[in-house]
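To start, the structure under review is shown below, and the notes come after it.
A single protein chain has been removed from this complex, and every other one stays in its place.
Per-chain numbering from 1; labels A and B assigned in written order.
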Amino acid sequence: MRLAVQFEDFFRVERLPHVFCPGCGIGVVMNCFFRAFVNSGLNLKDTVFTGGIGCSSRIPMYINGDMLHTTHGRAIPFATGLKLANPKLKVVIFAGDGDIGAIGGNHLINGCRRNVDLTVICINNNTYGMTGGQMSTTTPHGYLSTTSPDGNLEYPFDLSKLAAAAGANYVARWTVRHVHELVKSMEKALGKKGFAFVEVVSTCPTGFGRRNKMGDPVQQLEWLKSVSVRKEKMQDEEMDQLDLNMQGLISVGEFVDRDRPSLSDLLSGTKAGVRP
Amino acid sequence: MKPVINPKYCKGCNICLYVCPKGCYSKSNDLSELGYYVPRVSSPEKCFNHGRTGKMLCELCALSCPDQAIIWIKEE
Partner (left out) sequence: MPDPKPGIEFMQGNDACTEGALAAGLKFFAGYPITPSTEITERLAFRLPEKGGVFLQMEDELACISAIVGASWAGVKAMTTTSGPGFSLMQEGIGYAAMTETPVVIVNVMRGGPSTGQPTMATQADVMQAKWGSHGDYQIIALAPFSVQESYDLTVEAFNLAEKYRVPTMLLSDAEIAHMRGRIEIPKRIDLVERKELCSDRRGRAYDIPDELVPPFTTFGHGHRAFVTGMTHNPQGNIAPEDEKVQEELVLRLNEKILKNQKDISRYEITNPDAKKFVISYGTSALAAKEIAVENKEIGLLRLKTIWPLPEEQILDIAQRARSILVVEMNMGQLVREIQRLACSVGCRSVRFMSKLGGEAPRKREILPVLSRMEG
């Protein structure tokens, strides 16, 4: 199939196959993002890929563009500096739930509030995968991890709701079972002005799955399929991700699609805006 | 077009078997160089894209493969 950007041009093929585990949802996000990027008609030369620390943040290392692998949780302020210093650049951030939702929480909400033109792909696998499967701020209540060996006493964030409340222009959540919808949402996010946040609930067979009776990636995919409900069909608000346990549900869909003024636009409307 | 699995990338997770709506894939005992059991495309004729060129009707396997191991080639 002839795509506008070929696989060998988009990915750093000398670094493939990637280091992610068999069945890791990050690979699925890579496929969908590649497709969305091609569909959006963007130019690799003008796009910068950034990430924090963690498995998800390693995606930029496999893409053939300028890439900035930053410190844990801080990809959003790095990207803010990049974007505002050179508004011609398209800046995409890949980060995980621990990176964005824990140590980077303050940067997430302020990034949404500031509404700079950024695209954030948050891969939520409910754990800290790279360090071996510790609980994160999105580990569901009662689930096991290496730092919650008797079941997580805490309750998880709903990162999409957080981003929506903080002011992001576009917020969507899908799982790695919803590949077509994911491509469409990522494409929309890439073309959106302001802060676009796409949360992808993903599989981590090694860190999360096998500790919670879902060691086979297919098992975790089946679980994701069974607990995700389209947001339009969501009957009971309270059964949303906050209470996600064996009886709880994740709502998927586009939560927010608005056009609050982006900081980039506001800045260029004044005397400011760096001339590249 | 028919799907082909690249044994240099495949890590044997068998997700393709699970997502394919037509059951084109099956497990195999073929051990690849990387040390994984690479699935077999056992029924390519069942695939939505069988005998077609141009726009793909279904790409669930290629999109869902975490290792970018599935590529499409023209059937002879």
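By definition in this document, a contact is a pair of C-beta atoms (placed from the backbone, for glycine too) under 8 Å apart; a residue touches a chain by one contact, two chains touch by 3 or more.
Not measured: the values here are computed from a predicted model.
Visitor: Any idea which chains on screen the missing one touches?
Guide: A
Visitor: For a quick check of understanding: of A:16, A:30, A:48 or A:95, which residue touches the chain that isn't displayed?
Guide: Here the residue in touch with the unshown chain is A:48.
Visitor: Of A:82, A:182 or A:200, which residue touches the hidden chain?
Guide: A:82
Visitor: Name, in rising order, the residues on chain A that touch the hidden chain in the full complex.
Guide: 15, 45-46, 48, 50, 61, 64-71, 74, 77-86, 88-89, 106-107, 110, 267, 270-276
Basically, only the chains that are shown with their structure count from here on.
Visitor: Just the number, please: Cα centre separation of chain A and chain B in whole Å.
Guide: 26
Visitor: Applying the document's contact rule, which stretches of chain A touch chain B when the two form their complex?
Guide: By the definition above, chain A touches chain B via 1, 7, 11, 16-18, 20-28, 30-32, 35, 176-177, 179-180, 183, 205, 217-218, 221-222.
Visitor: Which residues, counting only chain B, touch chain A once they are in their complex?
Guide: Checking each residue of chain B against chain A gives 1, 8-9, 11-15, 17-19, 34, 36, 56, 60, 62-69, 72.
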